[in-house]
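All protein chains but one are shown at their positions in the complex.
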Amino acid sequence: MVRVTVWNEYRHEREDDNVAELYPEGIHAALADALEERGHDVRTATLDEDDEHGLSRDVLDETDVLLWWGHLAHDEVSDEIVDRVVEEVRDGMGFLPLHSAHYSKPFKRLMGTSCSLKWREAGERERLWTVEPGHPIAEGIDEQIVVPEAEMYGERFDIPQPDALVFVSWFEGGEVFRSGCCYRRGSGRIFYFRPGHEEYPIYEQEEIITVIDNAIEWATPTDGVEPNFSNVEAAEPIGEE
Amino acid sequence: MVRVTVWNEYRHEREDDNVAELYPEGIHAALADALEERGHDVRTATLDEDDEHGLSRDVLDETDVLLWWGHLAHDEVSDEIVDRVVEEVRDGMGFLPLHSAHYSKPFKRLMGTSCSLKWREAGERERLWTVEPGHPIAEGIDEQIVVPEAEMYGERFDIPQPDALVFVSWFEGGEVFRSGCCYRRGSGRIFYFRPGHEEYPIYEQEEIITVIDNAIEWATPTDGVEPNFSNVEAAEPIGEE
Amino acid sequence: MVRVTVWNEYRHEREDDNVAELYPEGIHAALADALEERGHDVRTATLDEDDEHGLSRDVLDETDVLLWWGHLAHDEVSDEIVDRVVEEVRDGMGFLPLHSAHYSKPFKRLMGTSCSLKWREAGERERLWTVEPGHPIAEGIDEQIVVPEAEMYGERFDIPQPDALVFVSWFEGGEVFRSGCCYRRGSGRIFYFRPGHEEYPIYEQEEIITVIDNAIEWATPTDGVEPNFSNVEAAEPIGEE
Partner (left out) sequence: MVRVTVWNEYRHEREDDNVAELYPEGIHAALADALEERGHDVRTATLDEDDEHGLSRDVLDETDVLLWWGHLAHDEVSDEIVDRVVEEVRDGMGFLPLHSAHYSKPFKRLMGTSCSLKWREAGERERLWTVEPGHPIAEGIDEQIVVPEAEMYGERFDIPQPDALVFVSWFEGGEVFRSGCCYRRGSGRIFYFRPGHEEYPIYEQEEIITVIDNAIEWATPTDGVEPNFSNVEAAEPIGEE
């Protein structure tokens, strides 16, 4: 069982009636339920939970893969916790920033870019095309996922070139977007996945959960050697001609 | 001055009145004219020109970058000439397969994949989004190029992951496509560029020519060392402990 | 259980006493034994086994991951079987070319390059450094694997840029080599792994088998959609302004 922590800012759901109706217990709870059904060992954490945003060292030590949803309050996440999350990813923890988490502090820190994009809220249709059907994150996914109503995110998405690009979105209003992007940073694996606006029941779509489920499996750390970053002796003779 | 050879199958233009009207001297001639205006040293070659399809060793020796347009008669290109082109690319010649040349023998040979895709001829609008505005092939290009009427090519496009992905297309009918893809194979650089259906005046669009012009500059060979593929002596002592 | 087929040319072992002593039943048998111990469902196939080199359609249909060892007789592998193997890889079968299989027909076909390199047989020390400790193929592997005696392969290795580079070799005589290279081609995953000269007991090294074991897990096909390569109807309206 993969130990998953779903982190959520959890503000929209408490401030906006429409969102509360969709996700009465919060987006984190909806995701946790869906992922527990898929057999994962899931806990949740939220921004206002305690002075560590629910991400104590103990919680992170027991986390294989961390999901991150945030939007209104990226700046309220303390730099100390961001440092901690970034460090954990580099040490191997999987990291799945979802939707508006493109602008979260940990993702921006791990990417080294602005992670900016263009956007529009018009409830338009999105089609996520499976660009790499052979990738494990695309397992069980059809050639496209149709999201009936979505916020648009459009290119230029200011990210480093992904190590693998799994999904590309089409939007009714005329834009495209690299919606499923894999990275390795340090020993950790990162998958940015675009869908998930708070005003539409996107995390109730079976295929969306399947992608997240696949991404959790893909991002689960494997037991690699801890890198040796030190001054070392030579194993081979130096100075022979 | 970059020495460019524009290769064209040159069948549609001679067999179909609509195409002949658009490209009376052939697509190769239209491209050659446009690229000469941009300051390149351009020659053309066509499938039925001679028993080497206009691609004698002398012609290829004097070619820095080869453009390739083909559609109806990929199979009529002799394997000997394909071997020759592939060899030249590996030795450093730039190669720009255009549009339906995704299915040309040299491109398929250099990619190692089927290069298949889905398609539709409905004269629909295409928007090529500039995914990498900092790439030299995007120099002078706006955030999108709108092609008013295009044949659709849709993902899954069965290619190896590009070394760089510069353009992604949006189509009116609902599909997306990786439309500008960079590769290095051997010492040669390859840029696949999607636009260019024979029934629309796409090669008369200024931005399309700009992209091709940029790609020619990018693909022009630089003077790298010829790899040494042989049995070699050791430069360092072997057998010391 | 992953269904593994180990293909071996099986000539050195029958023609050269030194090799026969190391691998009396052939390299394929040694690999099969080691991989069965790791829990895989392994069968073997060899060049001279039957007129299909042991790679009938039935065998390939029941193969998740194909290992390939060849050296002296690459040219004797029939093009029909090569076509079949390449097709299977594109359809999702994992493919692990080992050592001198860099020059095998299926690998060259899937890469689109010459796959040439420089070499030396001097029984020198090789150190495979783990460049990506977080990659699943490096699971359980230390920061380096030392092969006491190896044939040298040196750069320039004429391959496409790997999708991921997991190991880089150091050689006593002064060369380096990209020794563990991941690719996706079609829906299949490919891992080229350098170690394995026939004159040294390299496939008896535990770490070497661990890498191959990991690569088998990594290359096992996942159940992705079969791409739709056809003329399609538009899902969205065309012709609106």
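Note that the chains take the letters A, B and C in the order they are written out, and that residue 1 is the start of every chain.
Simple rule for what comes next: contacts are C-beta pairs under 8 Å (C-beta built on N, C-alpha and C of every residue); 3 or more make two chains touch, one makes a residue touch a chain.
Since the structure is predicted, the reported quantities are computational estimates derived from the model, not experimental observations.
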{"item": "Sole contact to the chain not displayed, among A:Val4, A:Leu66, A:Met93 or A:Met111", "value": "A:Met111"}
{"item": "Touch criterion as defined above, residue of A:Asp33, A:Glu52, A:Asp158 or A:Glu217 at the omitted chain", "value": "A:Asp158"}
{"item": "Which residue of B:Pro24, B:Gly39 or B:Gly134 touches the chain not shown here", "value": "B:Gly134"}
{"item": "Residue numbers in chain A that touch the chain omitted from display", "value": "90, 109-114, 116-120, 122-125, 152, 154, 156, 158, 160-161, 163, 172-175, 183-186, 227-239"}
{"item": "Touch list for chain C against the chain that is not drawn", "value": "127, 129-133, 143, 154-157, 161, 164-165, 168-171, 174-176, 178, 236-237, 240-241"}
{"item": "Hidden partner chain, residues of chain B it touches", "value": "92, 125, 127, 130, 132-136, 138-143, 163-164, 172, 184, 186-189, 221-228, 235-236"}
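Here is the rule we go by: only the chains that are shown with their structure count from here on.
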{"item": "Turn needed to bring chain A onto chain B - CA fit, degrees, nearest 5", "value": "180"}
{"item": "Homomeric contact chain B-chain C: same or different residue positions, threshold half", "value": "same"}
{"item": "Chain B: positions in contact with at least two other chains", "value": "154, 156, 161, 174-175, 236-237"}
